[in-house]
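One chain of protein is taken out of this complex; the other chains stay put.
And now, chain A:
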Amino acid sequence: MTRVFGDPVDVWVSDGRPVRFVWRGRLYTVRRVLEHWVTTRDWWREKQPDGEATGEREFWRVEATPDREIGVYELRHDVAADSWLLSRVWD
């Protein structure tokens, strides 16, 4: 079952990849990266795009675990703002 969230999370990154994150007070360790992809922003739809309309969004679908139970989590990284969200969870 998929659940959709938009919760901000704190993420530790090593060699460009997320390795741990904290969600709702619990620490999750990334076991495996299942998928990683990037999209650019729809800069042409934005009312006031900033100077250079770059700033992509990076998605990481990972297997992670707070304890023994493994779940699949999707993390979204806003490159321009350097902020992370937990966007979806499969369990």
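Methods note: a residue touches a chain if its C-beta (ideal position, glycine included) is under 8 Å from a C-beta of that chain, and two chains touch if they have at least 3 such contacts; residues count from 1.
Simple rule for what comes next: contacts and distances are computed from a predicted model.
Enquirer: Could you tell me which of "Glutathione-binding protein GsiB", "DNA-directed DNA polymerase", "Urease accessory protein UreG" or "Branched-chain amino acid ABC transporter permease" is the UniProt name of the chain missing from the displayed complex?
Expert: UniProt lists the chain left out of the view as "DNA-directed DNA polymerase".
Enquirer: Please identify, in ascending order, the residues of chain A that touch the omitted chain?
Expert: Spelled out for chain A, the touching residues are 15-17, 33, 35-40, 42-44, 49, 52-54, 56, 58.
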